[in-house]
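A single protein chain has been omitted from the complex, and every remaining protein chain is retained in its original position.
The block that comes next holds subunit A.
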């Protein structure tokens, strides 16, 4: 923006009277040179921002957030940025006090004094350190684009801003950044009619002799105060900082190494159940210790070039900050990510053992060859019976394999150590589960078979790689095969039909158990085998004229007081349960129906597929209610299509010509459910489950195992103290969901590691608070009993003289920064 008229420019004048520059138009003859234009421009901005002492708006309460505005300038070929920084007001309510020079000055001096209770290296979020150094709530910063190093240009700029400051009667301290940018060198001033306050910064690459100790600093401080009266004692604060690098004492507690359970003598299942957790290396990179003396008189401690009283062990306050490593490698996450890596492996899992061909996986309908190893066989072998010589030998030795299999199938041994709980509940989304980590990953009963299997597989994979995992999977499927053949239920699985809210592996096992149970109960009924022909019945039409042998069969209970059209009571028949299906089968069914398309023929085909269960129900109904008509069936089955007139009538839509209900009714015969052809073929379904598990790729096996691994890991994190509060909802597909969950677990595990370190160091206290006695001795012993040389020393010196507070602070590390605020009365001679 160029200044192209003098409307906002005020005459450069020494007059003290206020002229309202907005109301009076002046023809301005003074803004001729670049210098004058420069000054006028600064004034213009200060006025626009309303920073004159009388205009400034102050707020009773301010937040800790800094707000800024800025304008760009150019002078003598250098670009400048003038910026104003202030703390954001909490509300728009303005201070009731009037702004005048006195109150602003008082506020400024109070801030300077209060700031001495902090140290220079703290951070208040403001863009420049001057606010924390000098306790400012607002300041102006004039910052050149390139460093101002030449003395003459610094002088010109300083006098320009001085003039502008005075002309506007500015109420905000004004700083100019000089020297190299990294030096954080700021020259600042504030002035009113009576006092002038200067803010000085010195930054030296080397520490001068005088300034390296307290005594020298105190004498420098005193020499800078131009007070005519004798001073009170100077009050001093000091902070010595130590960097403790060797902090093994604060390491995460050592956990049993993850592969330990594999040692030949003394395999311990209990160690295997325990997932590894925490970081292997110490997550703390370094500990920063600040020894602080909040306040003492200059005379009480001697610290000169030859002798020093200052002993950090005697410092009243110790504060500690922990610095953590960037990448903390965590064992649990490591285990998970190894399994996640398997998702990329598309080889058949049995191929990794060289077994695919012999297991007939190439031809899915091929009868499975004799199972080489099952628990029962190994038990037989153990008690002396010889086993097949050609049996498969996997990489897992038997003395490791057997305890693992007994852990997953505890009902195979007498020992009760690892029995599953009697009641296996599937935990679903509920209030208690709301914020658990990974609650969007499908679950299975806690500490059920799927959990054990998955954790064991993950641990084996961790220890022995894919061959171990594959071998274990193979043995798992062999055991399932054995159980199916001998009709032994799989333990540790929730009862009932496959629950689509559990993970797929659990659903498959539920389905297998359904098959085992159905075969079992149908053989127990002692009746004919499932391959029976239809029940022979000659009565197709359901005439009123009942043959004497047609006794009602398969009745469940009466339907309230309902009667058939012929007046007989209406009985609800026993029906076949719907076929249990796992979610992938349901998806397949749905896809098949989708593929049929949606034209008329497809709809008809679909209806016919669908009517298998309708036919079954109609036949059962006919068997239970001899002489029933379609309208009787509809009264039970679809009451809204039944009208009570004349003892029962079909609704209009049931009377449509070609109605599939009527057609199905006409071909159905009275057959009770128990004698019907089964809608669900247990043998086929069970073989399919087994084939499904056996013919998976490595990647697909990982997909089956990961839900439980992730949920167990999440539970482990909570057990170790990870807070609840999962906000993730998972990904759009399985893969993405796994990634989100694994990430969540890594974050939780790392946080727990950090928290534990923090607790080790701070005890019950919090980071940033002074350590208690126990905490101090912990830190000291971690440092080996003695502290190294301080990495940084800081002194604050302050005194109140007759005019105002005078303060000076020095920060000494490899370089030296000294800052000072000195206020003097303006003496007009």
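In this section, a residue touches a chain if its C-beta (ideal position, glycine included) is under 8 Å from a C-beta of that chain, and two chains touch if they have at least 3 such contacts; residues count from 1.
Throughout what follows, contacts and distances are computed from a predicted model.
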> What is the protein name, per UniProt, of the chain that does not appear here: "CTLH domain-containing protein", "small monomeric GTPase", "RAB guanine nucleotide exchange factor (GEF) 1" or "Ribosomal RNA-processing protein 42"?
Replying inline: "small monomeric GTPase"
> Of the residues listed, A:315, A:328 or A:654, which one is in contact with the missing chain?
Replying inline: A:654
>> Using the touch definition from the top, which of A:517, A:638 or A:813 touches the missing chain?
In response: A:638
>> From the list A:192, A:479 or A:617, pick the residue that touches the absent chain.
In response: A:617
> Who touches the missing chain here, A:607, A:774 or A:791?
Replying inline: A:607
>> Please output the residues of subunit A touching the missing chain, sorted low to high.
In response: 440-442, 500-501, 575, 578, 581, 583, 586-587, 589-590, 593-594, 596, 598, 602-603, 606-607, 609-611, 613-614, 617, 637-638, 640-641, 651-654, 656, 659-661, 729-734, 737
